[in-house]
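For this depiction, one protein chain was excluded, whereas all remaining protein chains were kept in their positions.
Just so it is clear, A and B label the chains in written order, and each chain counts residues from 1 on its own.
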Amino acid sequence: MTERFQYDNRIVKNFLFITILWGVVGMLVGLIAALQLVVPELNFSQWTTFGRIRPLHTNAVIFAFVGNAIFAGAYYSLQRLLKTRMFSDVLGRIHFWGWQAIIVAAAITLPLGMTQGKEYAELEWPIDIAIALIWVVFGINMIGTILKRRERHLYVAIWFYIATWVTVAMLHIVNSISIPVSLGKSYSWYAGVQDALVQWWYGHNAVAFFLTTPFLGLMYYFLPKAANRPVYSYRLSIIHFWSLIFIYIWAGPHHLLYSALPDWAQSLGVVFSVMLIAPSWGGMLNGLLTLRGAWDRVREDPVLKFFVVAVTCYGMATLEGPLLSIKSINAIAHFTDWIVAHVHIGGIGWNGFMVFGMTYWLVPRLFGTKLHSVKLANVHFWLGTLGIIFYAIPLYFAGFFQSLMWKQFTPDGYLVYKNFLDTLLEIKYAYWLRALGGSIYLIGVFVMVYNVYRTVKAGRLIANEDAEAEALEKVKVTGGHWHTWIERRPIQMLVLSLVAVAIGGILEMVPTFLVKSNVPTIASVHPYTPLELQGRDIYVREGCYTCHSQMVRPFRSETERYGEYAKAGEFVYDHPFQWGSKRTGPDLLRVGGKYPHSWHYYHMLDPTTMSPGSLMPAYPHLFENALDTSTTAGKIQAMITLGVPYAADFPARANADLAEQGEAVAEGLRKDGIDALADREIIALIAYLQRVGTDIKGEAKTTTAMR
Amino acid sequence: MKVKELASVTCFHCGDVCNEDHRIHAGKDFCCQGCQVVYDLLNEAGLCDYYTLEAEPGIKRKENADEQRSELFGLGEVRDRLVEFSEDGITRVRFHVPQMHCSSCIWLLENLARIDNAIIRSRVSFADKELIVTFREEKLSLAALVQLLRKVGYGPQLTNEAGKRSGAGVPRMLHVRLGVAGFVFGNTMMLSFPEYLGADNEAGLKEGFQWLIVLLSFPVVFFLSTDFFRSAWAGIRSRTVNIDQPIALGIVALWTRSLHDVLTGAGPGYFDSLAGLLFFLLIGRWYQAYTYRALRFDRALEDFLPLVVLRKRGVEEQPVQVADLVPGDRIVVRDQELVPVDAVLRSGTGHIDNSFITGEPLPVRRNVGDTIKAGGRQRGSAIELEVLHSFADSRLKKLWAEQGSAHERPVMPRLIDGVARRFTIAVLLISVCAGLYWWGRDAAQVWPVVTAVLIVACPCALALSMPFAYGHTMRLMGQRGLFLRDAEVVERMAHVDAVVFDKTGTLTAREAHEVDRSGISLSAQECSWVRSLARNSTHPLSVVLFHELKGDVLEVSDVVDVPGRGVQGVVDGVPVRLGSALFCEGPEAPCASGHAQVHVWIDGHHRGRYDIRKHARAGILQAVERLGAKARVALLTGDRQVDPELASAFSRADVRTSCSPVDKTRAIVGYQQQGHRVLMVGDGLNDAGALAQSDVGITVTETSAALTPASDAILDATAIARLPHFLHMARQARRIVIASLCISLCYNITGVSLAVAGYMTPLIAAILMPLSSVSVVGFVTLAVTLTARSGRRN
Partner (left out) sequence: MSVIFLLLTVSTLVAGVFLVGFIWAVRQGQYDDDRSPAVRILNDNLPSVNESPLR
């Protein structure tokens, strides 16, 4: 009955090493992006402009660095918590190589500009499918392991893993539903406001269930192990889990405050976000209190140091998040670098430091030796902490003050900073400091790499670790209550009612969902012309949304600066929506018709000519590359499928229409003495930029700003 | 070895203050040999993490009233009860180990395999205080395993309910209900958001949500509420009004009204309030169940008795079940064992410690031919007895059998029911009147108004205040050393106006003794001789002397323990004797009750005697004073006379000496006839009748093992001085309940008036309900905690 078996450490090692590798790459890319913001020259080629590098950075650190770390930690802890080897070594290998392949694919396609234009979900549809498949492989491997476990109790960490798996699968699938045009191009199934809601429902929960719950699982395993004492209160951890699970799902909408989303949905987001403080802090305190009476150990053990700072950052981030979701604060912080600082507290503080602590704890155990140098680990710790401080503090200031500058009026009611660029240049120093902080943090990582390298050299991998445990005999469900039918019936009732809820929901949804007519449209809003559509796709490809929003909020300061605030009805033909989440440049919703064609022409060629000191990269390739019109028909057709009212025969005529409009734009440029070719990408882009947000001008102006 | 500095040193293992026996080993302080041994054991097994998980987690080894002989575990009958299965030499047993109390315990018990490799694995179920060990029996016998556990301080108990699954835990169903309630509540609230914020019904959103809410409400009514319906129905059948009836009424009204509203499109209904209501009610229920978890009352007498005894047939002795004994059997009872049945001493000298029955710790001497009552514990060498009665009709059995009726207390109307009755009636009246009123004005309004009244009147807060106030009080009392059987006891305590003490062992501590040295004068050196010798005897009196006398411990050679007479040994080459007058060749001196004498004989001369008198427990006198202020205090004792200092304390109270158990019971009845609510503080079994008769029966124990089924509560002996404070807490708790009832009543009145006026909207209901519940719970918890705190000072 006592069985001997072996833990599979090789898979853990693989995931751990690749984690470190991608971590270095991802952070390096991040550092480049940070520098590009202050030294535009660094956007040297069309494949390396900020608009393409930034998604690369986010994807690399989230899915490559954090993702692999999750797998490493999960594969290690699952085996030990369940007292069994992983369900299947083969699946494990498929999982490993599959995931790395996906990351490589991402690293290639994103610089090539293949993107769905939705933050943290940029990857194109073939990769999305691959992700889903590999995720399923991981799921099978995990569930299988749980089924063949030798320990009846599922430790709370495992629940966190399960929750992660289920939820991420759901989020990824729902958000990625899109209609392909070509291998490298697809349109989001949803349009405008709906797309935005889905995207941020996903976006927020991606944070929740990819960056938080799995790491809480890791915390609940590795922190007690490292401290060699049980978690402060196991009961609390159970409550922590269930309350978190049931609340998180609905916090998403707080990313869309003051947007065109219905008020009640916004308030819903706020309320649930604020409610989140309770479980989050429950978890944080549970983690920190685990170390009560062991603080002397924390002083000498770098692993614990990393964990303590990580958990503290988790606490800060989870306190700040709900605060930021309160409307009045959100009004200030949104679109600024404050948010960037906030996410990095979570990213490099909570996730990063958890990974580092985990690495320092795991490597010696996997290689049956001692850590090469505790001193170096401490150096890393201090570099990392310093890095976080240098990164976050300046951005907090920058974000706050820039926001104030945006909102500042002269006594006689004019904007103090008429030119957006001025506010940006005011905070340029912060961007430098942030880059500095980033590099310090990165240096720390290099120190870790060296330390790990030496440790690995010193030891030998214990690929298969012997263990033994008692087999689990079939359980007979105890607890008398369950055997009386009176008690049992309600449960069936309950399950049934839940199924009913689901079916009811679907029945409600399907008709309303398919029939587009229920989307409140504004009479004067028309579909894009083929050229504008192509231009819009270029806008998406170049990742303009990473710096420019298309969402004028109903504040006087914004209507004053940009024009009429955004209405839900304006975006009904936007697949995907391009509201953006950060303003490094000005909002572009009302840019249409604001400047002459020539201004855009020169600006895209060299931004500094039009706005001296501009930090925006130049886009010479738009002037060289001819617009690929082969896709036009297909794109229009796809749009028709999505319910955009083009005439049925329009796809055929589309390119003719496109050429005509292109000629017109080129003509307009010639008037300003620019000899431009009508078949270049820049023409399409100009056409789009001149169109953005102009439809509404047909409507009677009703500027009812809030402030 | 200065006593002062010693006081500051605590044992590395068990955390007790190190006294004379203090020793320093491996640079750590230990209070006794036992602790040091355990430390070494763990140390060589590499188990010292035991000490890092929690500070000083160890358990001091002391012979425990209810620890059985390890051989017992070798016996078939006992074995069957413990062993879960046994195949080809591998055996799994399930022990009851009440000592486990912290993470360290769990950790150590789950690492037994590291101490003895015959143990394959060991698992703990902390909730049940159970230990499941799998081991190779050919390498390690069950008895040896028990020995090992005993050695590390976790001697298992041979309880009858070993193997019985978590009786005390919170019922799982309750957890399920709680989870479902939380889920439904959360989602309903969420789905009600468009409603709260008056969103327009775009895309048929509100309707969609509406139906989902309706669906969610089904489990609320048909699953979460069942308990309330059941108890309400039970009440109706027995024609009594209980708190669950208005609740059930409210739930039904709430649901039907809401359904009606939705179906007729009149409005969104009150489903959110309904879900919230159930959620909070269930939290209350959970809290109640959770607080009881600490206690295990259902302990059988068998726990205190050796289940098997050695029966002597001719020369060979073999163990048999107590139940199998028949009159005339010869049985052998060894040192520290209980005499299971009434029997006559046939050979050897009995030193019978009746503390189990009377609380008298000092052994009485019995000679051949004397009858020994069941329950006596032999101290000293083995004795042989002839069984008089079979176990079934031994006095002990009888005493215990009477406990069956113990739980039937003189009925005391529960405060809450009284309130509930009036409340329910009032609500019904109001709703009827409101109905009639609207009938006259606008018939369409009748139904809405009536239901609205029933809804807001639903006494959620009312139902919560009781369990929280009493439950919390119960928990805090528990932390301070008084363990109640259930929350209702709090209410009974609140009514108490007479406190009756049973002296033996209750007011007098077993450890604390007063040694009267007037009868003797010894040099310091001789003193230390005596002490050293005393250390070599397990006799209680010797133990007392060892603790009371000063002087360093010397080597004692050729110790002879003359059973029933005394102990002799040679210290520094000088023969020394301790024991009876006869044994020490001294004159017999008259000896008062509760007194014992130890004569000293050194080098052939009788040097005098120590008079040892039991001493009142610390703080008891002041406690009695303070009790006297609030209630009538009485003292019933089986002894012939009362120690003077106690007598002084009870000067104003009435004291009755030499009471038989029956007398005590009668006395209690007497007080009750005078209209008193009596709280009886006793111990042992011989006042069980009285404990059962009293309105509140409290057992004072030194080891939590010695419970009697008769008592409502167990009082940790060291906490007895806090008794007045406990009574205070109980009274306060009751006041707090009343106060909170007023609060919730205010809410209800507001709500009802709004409803009657027809202004009740879903939103108001949704706000009013949780608000009242939360505020009441908060108030109660806070108030109770503060009351408990106030006790710190006095």
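Note that in this section a residue touches a chain if its C-beta (ideal position, glycine included) is under 8 Å from a C-beta of that chain, and two chains touch if they have at least 3 such contacts.
This is a predicted model, so every value here is computed, not measured.
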Selected from B:103, B:141, B:445 or B:753 as touching the chain missing from the view: B:103
Touch with the omitted chain, as defined above, among A:467, A:640 or A:664: A:467
Per the touch definition above, residue among A:69, A:106 or A:162 touching the missing chain: A:162
Sole residue of B:18, B:38, B:124 or B:282 that reaches the chain not shown, by the stated touch rule: B:124
Among B:111, B:192, B:217 or B:349, the residue in touch with the chain that has been omitted: B:111
Identified contact with the non-displayed chain, of A:135, A:246 or A:562: A:246
Absent chain, residues of chain B that touch it: 45-46, 49, 53, 103, 106-107, 110-111, 113-114, 117, 121, 123-128, 166, 169, 172, 175-176, 179-180, 183, 187, 202-203, 205, 208, 212
Interface with the unshown chain - residue positions in chain A: 4, 80-81, 83, 151-155, 159, 162-163, 166-167, 170, 174, 190, 193-194, 197-198, 201, 221, 224-225, 228-231, 234-235, 237-238, 242, 245-246, 249-250, 262, 265, 301, 364-365, 370, 465-469, 475, 477-479, 482, 491, 494-495, 498-499, 501-502, 505-506, 508-509, 512-513, 518-519
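What we mean here is this: only the chains that are shown with their structure count from here on.
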Chain A-chain B separation of Cα centroids, rounded to whole Å: 55
Residues of chain B touching chain A in the complex: 49, 52-53, 55, 90, 103, 120-121, 134, 165, 171-173, 176, 179-180, 182-183, 186, 190, 193-194, 196-197, 199, 202-204, 208, 211-212, 215-216, 218-219, 222-223, 226
Residue ranges of chain A touching chain B (in the complex, touch as defined): 1-2, 228-230, 242-243, 246-247, 250, 262-264, 267-268, 271-272, 293-294, 469-470, 478-479, 481-482, 486-487, 490-491, 493-494, 497, 500-501, 504-505, 508, 512, 518, 520
